[in-house]
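Here the complex is missing a single protein chain, while all its other protein chains stay put.
Showing chain A:
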Amino acid sequence: MPVGELTSTLANAPGYEIDPSRVPAVTPAEISTEVPLKSSDLGNSAELPTEATSLEIKSCSSSATFTMPAADVSLVTSSVLPGLGSSSINALSANTEEPSELSESNTPSAVGMNGDDESGSHKDNFEGRGCERAALNDFKANVIIEAEPKASESNQEKDLVVEESDLRDSIETEAWRGEQRHVFVLSSSGKPVYSRHGSEDKLVTLFGVMQALVSIVEDSDDKIESIHFGKNVIVFQVRGPIILVAVSKKNDSVLFCNNQLTYVYNQIVSVLTLKTVTSIFERRQNYDLRRLLAGSERLIDHLLQFYETEPSIFMNGISYIPMPSAHRESVSSAIVSACSKIKNLVYAVLVANNKLISLARKRGYSMSPSDLHLILNMVAASESLKTAESWTPICLPNFNIDGFLYAHVSYMADDCPACLLLLTVDQEQFFQLSEAKMKITEKLVKNKSMTFINEVLKAPPSLWMSLHALGLSKIRHFIYKCRKTSIVVSSPLSPPYSTTEEANALFTKYQTLYSSMIHSNPQIHTLFQTSAEESVVCLLTEKYEILVAVEPMVKKQLALDMITKLCQWVQSEEDRFFLSSVPYL
C-alpha cells in the first residue's frame, strides 16, 4: 500500500519541516493544509497549529480508506483520458472558488500518485548519491497532502466527468489560443513539465512537436532559437535536460522572452537544485519532473506575471522602498546586531511590496538581482507564509546552483506587512533563527522602526511631489538603473499609464527599444523616439541606464535637459533609494 506507507511517514516524521512554498499547489478547497507545520522544540514531534490537527487526521484516514480508488483513478488520468482527473475533482468540489486552478494543480499530483513505487526507489537512490534530503522530504510532503482530494474521488462520478471534460476541452482551446503569452517547460525527451495556460496533459502533442523541433535542429549540429510570425515570436531555450519555450503575441523582443525563460529555469532549479535535476535525468531520461515540481507551478505562474510587470526585474536590478537613510540604517543595524553571532547565516533580507527594505550579507557573498527576485517571488506567491513562521529550502542559482540555502521566513508582525528572510546554509538552524527574529522584532519596536516602516508602506512619499518641485512635471514615467549597484528606481504609474493595458503598452515599448539598443552592433547609446502618445528616451551611459516617457510635445533639447536634471536628482537622493553600503553580517 504505497499511500499508506507514505502517510505513516508523515505521522512518524522526525520533526522535519514542510516547505510551504511547495504546498501551494493545493488550492483553496484544502487551504487548511497550507498551514505549515511548525517545529516548536528540538524533539522529534511536530506540533501542528490547532486548525490543522483535524485535517491531519482526516487526511490520514481518508487516504487509508481510499487507497485503491485513488490509485485507480490516477492511472486513468495519466494514460487513457487526459484531463479526467482534473475535471472529476472539479465536479466534486462544487464549493471550490477557482476550479481551473484546482484542476491544473491536481493533474500532476495524479501522476505523482501513480509513481509511488518509484518514489521509493528514488529515495534510496537520492540518499545513496548523497543528494539533498530536503528535496526528498518535499516530495513526500507533496504526495501526502495531495493524496487527500484524490482519495475522495469515487468511481460512480466518472461518467459524468468525462462529458464535462470534453466540453471544457473545447472552451479551453479557444481561450487558450487567445492567450497573449505562453510558457512551456518540457524535458529533453518531450515529457511535459509546465504549461502556463491549459493543462499539460491536453497539450502532450504540442510538447512532442517542441521536442522534435529542438532535436531535429540539433541533429544538424545547430540550435533553434526563435520562430517569427507576424508580430508573434516563439523563443526556445535548451538548458541541459530541460527545454523551455516562450510564445508571445505582444511584440516582445527575443531578449525579453529569453530572460523570462531564464527566470523560469532558475525557479525550477531553485526548488530542486541543478544537481538533483541533472542526476534525475541522467538516471531516467523520460522522468516526469512534475512529480518533483508539484506545487511549484504557482511559483512559476507568479514569477511570469512578476517579470512582466515589475520594472526592476526586467532591468535586472534591485529596487528598494524609498525611505530616509537614517531610518533604513536603524533597521539594518537592528538586524545585523541580532544576527551577527549566528554562524552560517548568509543573507538577512527584509522585504515588502516586492521591494527591499534592507539587506545584509555575509562578507564575500553578494546578492545577485535575479536571486533576489526569486526570493521576492516566493514571498509574494506564497500566501501561506503569512500565517506562521516557516522554514523552507531554497536554491539560489547565483549563490550555489547545486545546493540549498534554508530560509527562515516570517512576517514582522500581524500589523506589519514586511517579511523577514534569514538564509543560512545550516539545515538545523531553525530555532536559532527564530530566536534571532524575535530579537529583531523587539529591537525594531523599541527603536520605533516598525512604526516607521508601517507608515512608509501605507503612505509612500510621493515621488511626483518631488518631480513637480524640480520642474520635471512633463516627465510621465521613468526607470533608472545604477550600473554599479544594479539599483533600480522607478516612478509609480500614474495617468496616462494607470490602466494595466496602458502600462503594458509602455513597458512593451521600453522593453523592445531597450533590447534592440543592447543587441545592436554597434550598441545604441541614445534613443529618442517621439510618437503621438509620448516620447520615449533611453540612455545607456557608463554610470546609469535610464528609460523615460516624456510628454510628446516637449522639445528634444528640453527633454534631454530634464532627464539630466532627473538623473542628478536621483543621484543626490541616492541614500533615500539605495542602501549605499550593504552591511555585513
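As a working rule, a contact is a pair of C-beta atoms (placed from the backbone, for glycine too) under 8 Å apart; a residue touches a chain by one contact, two chains touch by 3 or more; residues count from 1.
What we mean here is this: contacts and distances are computed from a predicted model.
*Asks:* One chain of this complex is missing from the view, so tell me which of "CCZ1/INTU/HSP4 first Longin domain-containing protein", "ER membrane protein complex subunit 3", "Elongator complex protein 5" or "N(6)-L-threonylcarbamoyladenine synthase" is its UniProt name.
*Replies:* "CCZ1/INTU/HSP4 first Longin domain-containing protein"
*Asks:* At which residues does chain A meet the chain that is not included here?
*Replies:* Within chain A, the residues touching the omitted chain are 177, 182, 206, 209-210, 212-213, 216-217, 219-232, 234, 247, 249, 251, 254, 505, 512-513, 516-517, 519-533, 556-557, 560.
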